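Taking it in order: structure first as structure tokens, then the write-up.
What you see is the complex with one protein chain gone and the rest in place.
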Amino acid sequence: MGENIHEECGVFGVFADKQFDAANYCYYGLFALQHRGQESCGIVVNDDGVFNAHIDKGIVDDVFTSRVMESFDNGRMAIAHVRYGTKETAGRRDAQPIVVSHHKGNIALCYNGAINNAYELRIEMEESGSMFHTNSEAEIITNVIARERLTSTSTEEAVYRAMDKIKGAYCVVMMSPTKMIAFRDEHGFHPLCYGITDEGVYVVASETCALDAVGAHLIRDVKPGEILVFEKNGVRSLTGHCGKSPRALCIFEYIYLARPDSVIEGCSVHKARRKAGEMLAKIYPVDADVVIGVPDSGLDAAIGYSKESGIPYGIGFVKNKYIGRTFIVPGQHLREDRVKIKLNPISDTVEGKRIVLIDDSIVRGTTSTRIVRMLREAGAKEIHMRVSAPLFVNQCFYGTDIESREALIANRFPKEQIPEIIGVDSLGFLPLENVRDIVVDGDNKGFCTACFDGMNPTDIDQTSKSFKYAKKIKQGDE
Amino acid sequence: MGENIHEECGVFGVFADKQFDAANYCYYGLFALQHRGQESCGIVVNDDGVFNAHIDKGIVDDVFTSRVMESFDNGRMAIAHVRYGTKETAGRRDAQPIVVSHHKGNIALCYNGAINNAYELRIEMEESGSMFHTNSEAEIITNVIARERLTSTSTEEAVYRAMDKIKGAYCVVMMSPTKMIAFRDEHGFHPLCYGITDEGVYVVASETCALDAVGAHLIRDVKPGEILVFEKNGVRSLTGHCGKSPRALCIFEYIYLARPDSVIEGCSVHKARRKAGEMLAKIYPVDADVVIGVPDSGLDAAIGYSKESGIPYGIGFVKNKYIGRTFIVPGQHLREDRVKIKLNPISDTVEGKRIVLIDDSIVRGTTSTRIVRMLREAGAKEIHMRVSAPLFVNQCFYGTDIESREALIANRFPKEQIPEIIGVDSLGFLPLENVRDIVVDGDNKGFCTACFDGMNPTDIDQTSKSFKYAKKIKQGDE
Amino acid sequence: MGENIHEECGVFGVFADKQFDAANYCYYGLFALQHRGQESCGIVVNDDGVFNAHIDKGIVDDVFTSRVMESFDNGRMAIAHVRYGTKETAGRRDAQPIVVSHHKGNIALCYNGAINNAYELRIEMEESGSMFHTNSEAEIITNVIARERLTSTSTEEAVYRAMDKIKGAYCVVMMSPTKMIAFRDEHGFHPLCYGITDEGVYVVASETCALDAVGAHLIRDVKPGEILVFEKNGVRSLTGHCGKSPRALCIFEYIYLARPDSVIEGCSVHKARRKAGEMLAKIYPVDADVVIGVPDSGLDAAIGYSKESGIPYGIGFVKNKYIGRTFIVPGQHLREDRVKIKLNPISDTVEGKRIVLIDDSIVRGTTSTRIVRMLREAGAKEIHMRVSAPLFVNQCFYGTDIESREALIANRFPKEQIPEIIGVDSLGFLPLENVRDIVVDGDNKGFCTACFDGMNPTDIDQTSKSFKYAKKIKQGDE
Partner (left out) sequence: MGENIHEECGVFGVFADKQFDAANYCYYGLFALQHRGQESCGIVVNDDGVFNAHIDKGIVDDVFTSRVMESFDNGRMAIAHVRYGTKETAGRRDAQPIVVSHHKGNIALCYNGAINNAYELRIEMEESGSMFHTNSEAEIITNVIARERLTSTSTEEAVYRAMDKIKGAYCVVMMSPTKMIAFRDEHGFHPLCYGITDEGVYVVASETCALDAVGAHLIRDVKPGEILVFEKNGVRSLTGHCGKSPRALCIFEYIYLARPDSVIEGCSVHKARRKAGEMLAKIYPVDADVVIGVPDSGLDAAIGYSKESGIPYGIGFVKNKYIGRTFIVPGQHLREDRVKIKLNPISDTVEGKRIVLIDDSIVRGTTSTRIVRMLREAGAKEIHMRVSAPLFVNQCFYGTDIESREALIANRFPKEQIPEIIGVDSLGFLPLENVRDIVVDGDNKGFCTACFDGMNPTDIDQTSKSFKYAKKIKQGDE
């Protein structure tokens, strides 16, 4: 169910030649990107150099009330952000976009990713007098740019130079008083695309589904290493950093993180998941009565398995859509049945059947165990689980928050014991050697699969201060 | 999408031999019944005759915070309710359960349905000195029972006599200081069932999905006209009213109102919907590439259509699960695209395809029109819509809130124009003569199909004062 | 400081010949009466027979937000209420005004006082079929009137008859669809007055300060036993119940309950308190440097003591005005100093001085003890406490909520030990034989002083069911 895996962020930006209701575009864009982060969100509108911001903890639906939306003036551009955070106490202070003023004017900036030399950059700047208000890497990026800006002739030149210094995975959207700038790291770890509406509003977003939400047509993905400058006369592309590093698009964006209706670098996410299902059917065939997916993340692959195998697709569960963010679990005795509140099997589909159960991942294994038990109680005769990803074995250093290595089922038990632990009759994971093949369209085959194979596309020195620092931050010591 | 049709209520009750955390059971039960009403909810715990109530506007997730749940004492029984209301101003006062005290002790009562002689009953009681605090029919039912109690030897005798007086559709769960009583009108318009947990807690609920949510096993449906008395020595059934009237289970419970994982009178709701899809495939075959359902209400029938026709089932839309109750729609220009926020087509499924689109109903037609337009924009080549219900033409007098007759698309346009208005290449509704056949299991074939054919199972005099009264109440004059 | 004594309620009503912003008048009126009850408040506007109500727990400032106020339509009349409640759990359900519909139309009713035969009235009505939704005596009064209305030719006739049945203390303001009616028990326990604005709006209120708040001029007090009928053609007075019983105005209204700027039956409350201070100076003279009052309730009497004795008046304490309703008291160690947060002595006034300290009452004695200790710590040389009321020894049966008899300091210790317990050098209470003399203006000398002398103006049978019932309700069993 992927419930222990989290994308860190989603970014969004709009730019037009004239004043428009830029905040409203951001509102719709953030709704479409909400799956990329539910901890905090923010919108900053640039009204001729005056930056009007509203940033708070909570999801879009809670933070951006009609009263807040009415308080925004029109502007020529705006940026917006949704964020996932690991700590309950992760504060309002760390929410993005970050808004600061510096020598050459205001900057607002938001980002998605993970900076690998954050600590070194921060220490270096602190040693020459900088102070930091937050623990967010967005503040570090902003400081690097502001520092470079002192000796640059333009913001984009400062960005260009900053990219030389910042190591890691990053998709950034930022505003100066007169420009919106979007840029992406050289490896292209995470998706970033841009489009235009019929009215001529440029839109930058983490995923195409956010373009759809505001009626924008996709122009293309931002290239790895590219800097796009949106300004009065249109869009300029600075490509000096492009092509310098091997491409390393996070394969997990296709498997779990992105929305199925998004298209990343030419390949539909839904299609990639269906393909994963088809591959599972070929690799792990089984004689069964029905194929069901775990809602919502396993449904696309289940379609693919069904199609390839010829075993009928069925609806195995009802998912309760009224479970909100404040859901509590009272009652010692009943708590154990809490998964029943979220998911309930449809006995008509399940009873007396041999089932192929599709999910997109197994992280800790506890949720899978409960789901399997529910199916048994509903009368399932056999349960053959198929997982549309390899087993996680490694931590991600590029912006995806996976459970600690110790909690991963793959690191706690021998692989051959897992079926028994989960309670299934058979279990198959998408083999590592096949995972790249789920991306059937587009011409890109450079992916990051480090969470499965440990092959980090950049040098990662886990003994470095940046990593110790990151760990410390996660533990809540500020 | 059924979004203009609403069930009025869901009821729930628990009873045990000893004190237990009865409120917690209600909490889980209400979550499972939330689809039957989102306007208000309430729980009343009976702690040895002391009734502890919390009732408020809002959904379970908002009303029953951990602080509220902790404030409930244990009890031997409890009842609970979710309610849908038609007016924004419909107040807290009208929420259920209703809690009153009378000559022989306290009563708490909640109900689902519609009383056809409400006005006559109320006037009669007002004329002999009763006052009414609310506009809810639950208060009228409670008054009738309390009046009968004056001359009865037991609460169940008062209930038995009250059932002679109350005309219409009702499923009631109530508590006296020492008993829980559940009863259902003679026609059995709406579902009501009961079960027992492994610990011996009796559970009454509108649907079996609420039994599942607390780990209770279904014993059976409450019979039309039956009174179940849960008391210290167990359960007693009073069947004096049973079999007096023809059965008339609301067919729309299967089509739309109930949750697919529920089983009503022996037939799985999911299975009935799949059957409807299969029948549509037989009656309205078409040459197409993919069958898709409108989430969530059209998905079950789409599976049936796909299976029967052999056309592959596909996932046509992503539904945004982060749209909450406070969702606002800012921005004149963007507002028109608001359906895009809720549903976005998956172009990989749709583009260049001949599509069979399944939904469970067309009420006003406006939502269907927008959905079809989105599919066209996403590149659908042909769209053949199939609806798993006949066209609505009549108002419901038994507790389902359908749009006013004037707003129904069937009453505004000739049937043959509807495909053009919706924008589809072909359109097929489940024929009226087949609608009863979707209920494939169980031995019950007595259904109310009045919303489709106008054949009300009881005498309805729309010129009576009760109907004028009901209309007045709906308009907000108290 | 009187902090353990509470008035139960304040009532307010407005009536005009034409539609006006009646809810706004109520808003201002309730603000002026807020000292009479902070637990809940409510406004009901009568818009040509349609009753629009908003009633909730909390103070006026919290309950009547601008959004709520805007939701009220204009009307020709409105009534409003503030209520004090004894139980934390005292619910929203018990808040007033009560709004019901009965045979002859709607009634809204609110009241201040205490009904001595509440239980007998309720049981009698329950036995002929009435149900009760609340524990409020307002519901009982309303039921009695509604019952009498069945056989009366007008609402005022029903009220007249109801007054024969209802025993105790009550000031009532109510509305029928076309009239506003105000009435007061025959003894006149609590104040009720009426006036008119320059625009011709009639205003009824518990105290004249609420008339001032809406710019109304006092006409006169409502007479004990009088029924005032405000209707299309003006005001009518029904005096059939007047003069039947001896007058018994609660003396404690002057001493503590009412606001000092109010005038009750011809005598200024402020003046009565000053007079009490003067009498204390005559009866208990002392050689001292400064007279200070405990804010705010002791200030008026302190002025009187100072004037009569010639000892200068001083400001002894600063009262923190930012302590709100949600004030918490964290920290075990610091909690003991919590009174310091509310009151801090001004050392310049106190240090090295012989002080006369004036308060309006000593109930439990704990607060007085703390205040005296604070003055000692601030350097007071001598403290001579003078209390502008006799010692409480009895429970009130007419609507004032005093501590249980057991908690009263007068019932726990011999009178002569109290100075030592409180920590003062001398202590003087206003003698019982003088308490009536504080009311220097007006021609009324019929007062209820039962809390001091136990002489209840009506027969009180504490062994009756009504009293057991009242006690039970207070303990929270409904």
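By letter and in written order, the chains are A, B and C; residue numbering begins at 1 in each of them.
The criterion applied here is as follows: contacts are C-beta pairs under 8 Å (C-beta built on N, C-alpha and C of every residue); 3 or more make two chains touch, one makes a residue touch a chain.
Just so it is clear, the model here is predicted, and its values are computed rather than measured.
A.B. asks: In the intact complex, which of the depicted chains does the undisplayed chain touch?
C.D. replies: Over the full assembly, the chain not pictured touches A, C.
A.B. asks: With the missing chain put back, one of C:Lys307, C:Arg364, C:Lys381 or C:Arg436 would touch it. Which one?
C.D. replies: Going through C:Lys307, C:Arg364, C:Lys381 or C:Arg436 one by one, C:Lys307 is the residue touching the chain not shown.
A.B. asks: Have a look at C:Phe12, C:Tyr25, C:Tyr170 or C:Phe230 and name the one touching the chain we're not showing.
C.D. replies: The one listed residue touching the chain not shown is C:Tyr25.
A.B. asks: Can you work out which residue in C:Asn116, C:Thr349 or C:Thr400 touches the chain that's missing from view?
C.D. replies: Per the contact definition at the top, the residue touching the missing chain is C:Thr349.
A.B. asks: Considering the entire assembly, which residues of chain A contact the chain that has been omitted?
C.D. replies: Within chain A, the residues touching the omitted chain are 50-51, 92, 98-103, 106-107, 123, 125-133, 142-143, 146-147, 150, 477-478.
A.B. asks: Counting contacts across the full complex, list the positions on chain C that touch the omitted chain.
C.D. replies: Residues in contact with the chain left out: 21, 23-25, 27-28, 31-32, 34-35, 38, 59-62, 64-66, 69-70, 199, 209, 212-215, 259-261, 263, 268, 270-271, 274, 296, 299-300, 303, 306-307, 312-315, 317-318, 320-328, 330-331, 333-334, 337, 340-341, 344-349.
Please note the rule applied: only the chains that are shown with their structure count from here on.
A.B. asks: Sort the chain contact graph into one of these: line, ring, star, complete or other.
C.D. replies: line
A.B. asks: Mind checking the centre-to-centre distance between chain A and chain B? Centres are C-alpha means, answer in whole Å.
C.D. replies: 38
A.B. asks: Any idea how many Å lie between the Cα centroids of chain A and chain C?
C.D. replies: Here the centre of chain C sits 61 Å away from the centre of chain A.
A.B. asks: Just how far, in Å, is the C-alpha centre of chain C from the one of chain B?
C.D. replies: It comes to 48 Å between the two C-alpha centres.
A.B. asks: Where in chain B do residues touch two or more other chains at once?
C.D. replies: Nothing qualifies.
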